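In this view, the complex is presented without one of its protein chains, the others remaining in place.
Take a look at chain A:
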Amino acid sequence: MADSARLKKILDVVVAAHGGDYSQRISLEEIPDDLLEVEVGINFLLDELAMREQEAEAHRESIAAQAAQLADQTTALIRALSTPIITLSPGVLALPLIGDFDDQRAEDTTATLLERVARERASHVLLDLTGVESVSPTTASAILRMIRTARLLGVTCLVTGIHPTAALQFAELEPDPDLLQTHANVSDALALVLRDTSRR
């Protein structure tokens, strides 16, 4: 191959590399001249660029995986913090609900609550809705389902702090009055529960 053709090939490969294509290489011939060392040098450089690109890609993937893991942990933490179940006295739990309460959160909260009920052999749960201003029909159904499920485990759920708008939304679902035992505030409900438990 003439020197001009070799130089053109070098330029083609350099242009491709500049555009981000590190896959091309200069085809080498057994011609012992200075240009051969330049050609080998460019091929070495392209090998290095390709290797570093692979390393950078692996690094990016690792960072993305770490970010995803961190996001999962954050979500789990937020879920845990948004379901703060407090033991008021042996067998009596309080669950204050704050913020939006969608199906997913209802499912998570129910699971967490039932796990605590079983672990602490709870007999009463005070479900405080002071932090929930209004509930959608779906949310109201989800809360009633949670109460019903807890009741199947022999737990009495007392709902406290229902806002007037939320009360209307619950009423539309016409729940079983025995199921939805409501009290104005947590202290009223707690007093009732303590009286009830001391009698046993």
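Simple rule for what comes next: a contact is a pair of C-beta atoms (placed from the backbone, for glycine too) under 8 Å apart; a residue touches a chain by one contact, two chains touch by 3 or more; residues count from 1.
Heads up, the rule we're going with is that contacts and distances are computed from a predicted model.
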**Hidden subunit of the complex - UniProt protein name among "Transcriptional regulator", "DMSO/TMAO reductase YedYZ molybdopterin-dependent catalytic subunit", "STAS/SEC14 domain-containing protein" or "Arginine/ornithine transport system permease protein"** = "STAS/SEC14 domain-containing protein"
**Complete:** Out of A:P32, A:P164 or A:P177, only one touches the absent chain, namely A:P32
**Asked** In the full complex, which of A:V15, A:V40 or A:L173 touches the chain missing from this view?
**Response** A:V40
**Asked** Which residue among A:D21, A:E48, A:D72 or A:E115 touches the omitted chain?
**Response** A:E48
**Item:** chain A residues that touch the omitted chain in the full complex
**Value:** 28-32, 36-37, 39-41, 44, 47-48, 50-51
